[in-house]
Each structure stands twice: as C-alpha cells, then as structure tokens.
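Excluded from the complex is one protein chain; the other protein chains are retained at their positions.
And then chain A:
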Amino acid sequence: MTTLSIDGVSRWFGNVVAVNDVTMTIGPGVTGLLGPNGAGKSTLINMMAGFLAPSTGSVTLDGAVVWRNEEAYRQLGIVPEREAMYDFLTGEEFVRANAELHGLPDPVAATRRALATVEMEHAAGRRVETYSKGMRQRVKMASALVHDPSVLLLDEPFNGMDPRQRLQLMELLRRMGAEGRTVLFSSHILEEVEQLARHIEVMVAGRHAASGDFRRIRRLMTDRPHRYVVRSSDDRVLAAALIADDSTSGLELDVKDGVLRVEAVDFARFTELLPRVARERGVRLYEVTPSDESLESVFSYLVAA
C-alpha cells in the first residue's frame, strides 16, 4: 500500500506556469488523471516520476521525496508516453535489461513473468523496431512491471492502441488496482477514463480542477441542471407531476422516441421526488438514465468554468 503525495506543487518553465499549486494524494486503486492537451498532466506525471523538479512544493512517495531519489524507483513503475525504446533489442532483451537494472535476483524469471502478464511471450524474440504501437506499449508495460512495483504511473497509455489492445490493457490495469497497487494513468480521452477509473483527478490549464468520483463531482456542480431520460408507463402524467415541483426546471415530452427528458436543478430532491410521484400516480418507471453524467459533460463543465 503506497501513497503518492503532491503537496502545493507548482512548476513553471520561464514565464509559463505549467502546473499551478496542485495538491493531491494518489492512493491504492486506479486513478485517472484527466485534462485536455496542455493542461499539465505530463508535467505532473514527470514530477511524480522524479524526472522533473517542482519549482515549489514537494512530491513524496510514502513520505520520501521522489526527486533525485533513485531508491524511489524500487517502488515506482513508469510507462512513459514517448515511443522511443532500445529498438535494436528484442522485447525479451529489453525487459530483461530493465530487470537487471533493478538488480533483481532472477531477472530471467522476472522477465518471463512480466511478458506473460502482458501476453507478449509470442513476440518476445522479435526486435522492438518490428513491433506495432500496441505491442510496444505492452512491452513498455512489461518493463514497468518487471520489478513488481507498488505504484504504476502511465502517461497516455492507450495512445495508438487498437480497441482489443485497449480492452486488454484496461483489464490489466483494473487487476493491478484490485491487487492494491496505486495505479495512475493520464488521458485526454474521456471514455477511457470513464471505463477504467471512477476516481479522477482533473487538470485544467495547470490547475487541479476537481478530485474524486466523477459522478459525485458532477452532482456537486449545482449550478448546472442535471438531465435525465425517463421511460415510463405514462410519460404525460409523470411530466405533469414533475413540473409542479421546484426541483425541475424543464421537461420535454418526446412522443416520437417515447421518452421524457427532464432537467433537474436540485439533484437530491429530484432523486427522492421521481420514485415518489411515480408511485403516487401509479406510473411504472421502465428506465431512468442520467444523460449528462458522462465524464465528457463533467469535463466540459469544468473546462468552461
């Protein structure tokens, strides 16, 4: 169980502030670091990985400062965004070199285990330069896992992967998180984060914009109406009952699609109201779907704020 703490961290390059006074704690489980390009995600990950000194503040791993601390890498596994590897090596040689650099007692066995974890044994004897992007990503992953780290940092790990490889990597990261490892991955693709991590840290323009379960973040944003799609046995009766209450601000009876679209301004009250009025009016609810709780809408609200 390892915790990565970012405490009052800023980083600037000349006059440009890339990361501005960020404080966050990354604990066991899978955390998504989300933000548009240029938000400061990679700068933050580089500071967490000890590749960049914070201009102010500190990054610590279970209390130990990461910058200029080679020993931290015994616990850290890093999957960098950049493509470059030692292309002249085979996948097996590359992962074994990483195992040796970690000083593992049996680098050959550790290499075999790591390659099996990412299902790359079949191509382990081929040179890295012949690999597809997805294969490279998996071998990078194997090299990060070879010393069985308690913390895994991945910078845009799904870039360039096909859907099948993406699902495989997601499954692997879920497993790592479930095993109690601290897994942090960055992405600007919302669906990826939504599928993999309920806990997100959102960066916008160098600032830490939000932290926590993305659905809860969405609910906390009370200045925005919450939209729902409702299917019921009698949408018209339900609509009349809902609009009479202050918790709703708008309704659309979509006869063509056979749904009721509701805009609620008071989330807590509405979630209590809807089942109550349905029961009172004898209306059966077939489906209640939040239509704007996707990470994308949370994210666009935060960016626009």
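Please note the rule applied: a contact is a pair of C-beta atoms (placed from the backbone, for glycine too) under 8 Å apart; a residue touches a chain by one contact, two chains touch by 3 or more; residues count from 1.
Rule of thumb we're sticking to: contacts and distances are computed from a predicted model.
Of the names listed as "FeoA domain protein", "Cell division protein FtsQ", "ABC transporter permease" or "Aldehyde dehydrogenase", the one that matches the UniProt record for the absent chain is "ABC transporter permease".
Touch with the chain omitted from the figure is made, among A:21, A:71 or A:179, by A:71. Residue A:80 is the one among A:28, A:80, A:134 or A:157 that touches the chain missing from this view.
The missing chain lies against chain A, touching residues 13, 18, 37-43, 45-46, 49-53, 68, 70-71, 73-74, 76, 78, 80-82, 84-86, 88-89, 97-98, 100-103, 143, 155.
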